[in-house]
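Every protein chain of the complex appears in place save one, which is left out.
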Amino acid sequence: MSSRGRTTVLAASSLLVSITASVLSLRHIDQLHPTSPVEDVLYIGSPKMVKRASFGFDGLMACMYWTRTVQYFGHRHLNGEMSYNELAPLLEITTALDPNMMAPYQFGASFLAPAPPNGAGEPDRAIRLMQYGIEHNPNDWHLYYNLGFVYYTLKDYKQASATFARGSRVPNAHPFLKILAARMAEHTGDYSTARMLWSATFETSQDSHIRLNAIAHLRSLQVDEDVTNLQAAVTRFGERAGRLPSSMEELTAAEHLPGIPIDPDGKPYELSPEGRILVQNPDNFIFVTKGTPPGYKPPAFGRLRK
Amino acid sequence: MAAIEILGLEKTYMVGFWRKRPKRALEPLHLTVDEGEIFGFLGPNGAGKTTTLKLLMGLVFPTAGSARILGREWTDPQIKAQIGFLPEQPYFYDYLTAHELLDYYGQLSGVSAPDRRHRIPEVLSHVGLTDVKGIQLRKFSKGMLQRVGIAQAILHNPRLVFFDEPMSGLDPLGRREVRDLMEQLKREGKTVFFSTHILSDAEALCDRVAIIHKGMLRSVGAIEELTSTVQGKVEVVWQGTNVPAGVRVLSADCHVTGDTVRGIINENQQDAAIDALRRERMRLVSITPLRTSLETYFVEKLQVRCESTSENTVGAAAGTRV
Partner (left out) sequence: MSARILHIAKNTFREAVRDRVLYNLIAFALLLSGAAILVSQISIDIERLVVVNLGLTAISLFGVLIAIFIGIGLVSKEIEKRTLYTVLSRPVRRWEFIVGKFFGLAGTLVVNTLFMAIGVFGALLYVAHRFSRPDAWIFVALYFIILEFLIICSLSLLFSSFSSPLLSAVFAFSLFVIGSFANDLRGFAGVAHGFTRWFATAAAYLVPNFSTLNVISAVAHQQPLGAHLILQNTLYALFYTVAAMSGAVLIFERRNLK
C-alpha cells in the first residue's frame, strides 16, 4: 500500500473510533449533571441580569429560556418530582426577555398557581406574571382570560369576574369572556362554568402540557358531575323506597335510564353497600373530588395522561 | 540510471462550481530524463508544463499514470529529501526573513543545524542575495523572490532539481547567473529539469529538450537533433567592406555592416569561398553551419505564433556563439 493509502486508512479508522468515543464520553458526562440547562437560572436568578447579559439578543435568548422552561417542566413531570421551584423564575426570565411572547403566560396560568404536585404552588407569582403580561400587552384578551382563570382556580370569583369583564372590553375579545364575567359575578362554581373554562384553555393553547392538563381536568369534571347526579338519584331512591338501592341496575331502572352510566373511560360507575357512587379507577382521574372510596389518597404524583 | 521516468501521467481537471466539466490539461505523458543532464521542458503558455511539475511534486494527483524519480516510486516521501523544486512565481511566508525561511526549509528537509549555518549564506550569495539580513520577505522585489526560490531549491544539496520558469522576473544579469548556476549543478553531477518558454535559455543550456503543446508531447531530443536540419548552407563572415568577385559568383546574399561582411553560401562551395577570400587577402572571421533555430522549429512545429518572441534573443544561427 502506498504511504498515502496507509494514511487514509489510519485517518478514517481514527475518525470512526474517536467519534464513537466522544459520543460515549458525552453520555457519561450527561449522567454527571443531568439538569445542567437550568442550573444557571439559580446563578443568575434576576431577570434583569439575564436581560443585560444577553447583549441585545433578547428574542433569541427568550426562545432559549422558553425551551428550557418546557424542558424543565417536562423533565420534572416525567420523573414525578413534587416541586417546580424554578418554574416561576424561568417564566419570569423568559417574559422579561420577551414580554410579548404569549406561551409563557398560558403556561404560567395553568401551572404556577396549583399546589404541588400539579403545579408550583405560587399563586402570587402567577398573578404578578399575568399582570406583567397585561401591562405589556393590554390589547390581548388571552392575558385577561389567563389572569381571570388564575383567580378562578384560587376561588376569588370577584376578581375573576372583574378581570373577565375587563378582558371582554378589549377589541376583538372572544365573546365568551362576557359570559364568564357574568357567571363569576353570580359566583356559580358550577360544573358547566368549569367546563367552559377548561375547554377554552384547551382550545386556546397549542402546548401539549397545557392541553393534557385541561383534558385531565375536563375528564375529572365529568366524573364529579356524574357522581353528583347519581348520588342525588340514590338519595331520591332512598326517599321513595325507604332503603338504599341494592345495585346499579335497580337504581338505573328506577331512574328510567337507558343503561348503567359509564365514566369517561367507558367503565360503569359502581354502588357501594353504603350507597356511595364510586368510580372504578379513581387514579385515572387525578383531579376528581367525588366518587372515591373513603380515605382515598390520590397517587403520589399525578401523571397527565390522555 | 534515469533520473526521471514519467510513465503515462495524465491530468484532467474538473472545472466549474456546480456542474463540473472536465478540462484536459495533460495527455498521457511518457518521458525519460537521464541523470546528469540539463533537460528543458518547452511549450507555449497553457501547454501543461506547470501541471506536469505539480504532478511530479505530488501537489496535484494524476488522473492516471505514474512516475519514478531517482529510481523510486514518485510518491515515496523519501525521495523528497533529494529533490529541489522552484515553483513558478514562487511566494513564501512573508513574515520571515530570507535566512529564517531557508533555516525553516532546511529543517524540513532534514539538514543538520551546523550544515544549515554555513549552507544558508552560501546559497544566498550564490543567487546574488547578499545584503538581505533582517529584511522580511514581504519587502522583497519579484526578482529577489525568484532568487530566494532558487536558493531554497538547492539549499539541501539535492541530486535533482525542478525549476518552473527559473528565469522569469530576472534581470539580464540574473539570467546569466542562473544559467551559470545550472551549468555548475550539471558539473556537480546533478540533474536539472526546467520548464521555460524562453528558447534562447534552452538552446544555451539544455542537453535535451521536450516540446509540449496543448498537453501533448510533440518531440523530444537533443537540440542539435531537433534543429540540425542543416539546409546545406554555411555562413561566412570576413573583414572588409566589399564582396570579392570570387565569392560573388558563389553566392547570393551578402550583407555589409561596417567593416564586416556576412555571406550565405552552399556548404560544398565553402572551400572555393575561402580560396577566394585568401586571394583577396581578406581576413576570415568565421564559418558556421547554418541551422534552423529552435524558434523556427517551435513555430513550425506548433503552427502557432509564439508569444514570447519579444523575450526571445535567439540569433539567426545556432552557432553564433563565438
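Miscellaneous remarks
Just so it is clear, A and B label the chains in written order, and each chain counts residues from 1 on its own.
The rule is short, and it goes like this: a residue touches a chain if its C-beta (ideal position, glycine included) is under 8 Å from a C-beta of that chain, and two chains touch if they have at least 3 such contacts.
The model shown is predicted, which means the values in this text are computed figures rather than measured ones.
Only one residue in the set B:39, B:105, B:193 or B:238 touches the chain that does not appear here, and it is B:105. Within the full complex, the residue among B:8, B:36 or B:58 touching the omitted chain is B:58.
Taking the whole complex into account, chain A touches the unshown chain at residues 3-4, 7-8, 11-12, 14-15, 18-19, 21-23, 25-26, 28-30, 32-33, 36-37, 39-40, 43-44, 64, 67-68, 70-71, 74-75. Where chain B meets the chain that is not shown, the touching residues are 13, 54, 57-61, 77-78, 80-81, 83-85, 87, 89-93, 95-96, 104-105, 107-110, 149, 152-153.
Going forward, only the chains that are shown with their structure count from here on.
Look at where the CA atoms of chain A average out and do the same for chain B: the two points lie 86 Å apart.
Contact residues on chain A toward chain B in their complex (touch as defined above): 2-4. On chain B, the positions that touch chain A within their shared complex are 73, 75-77.
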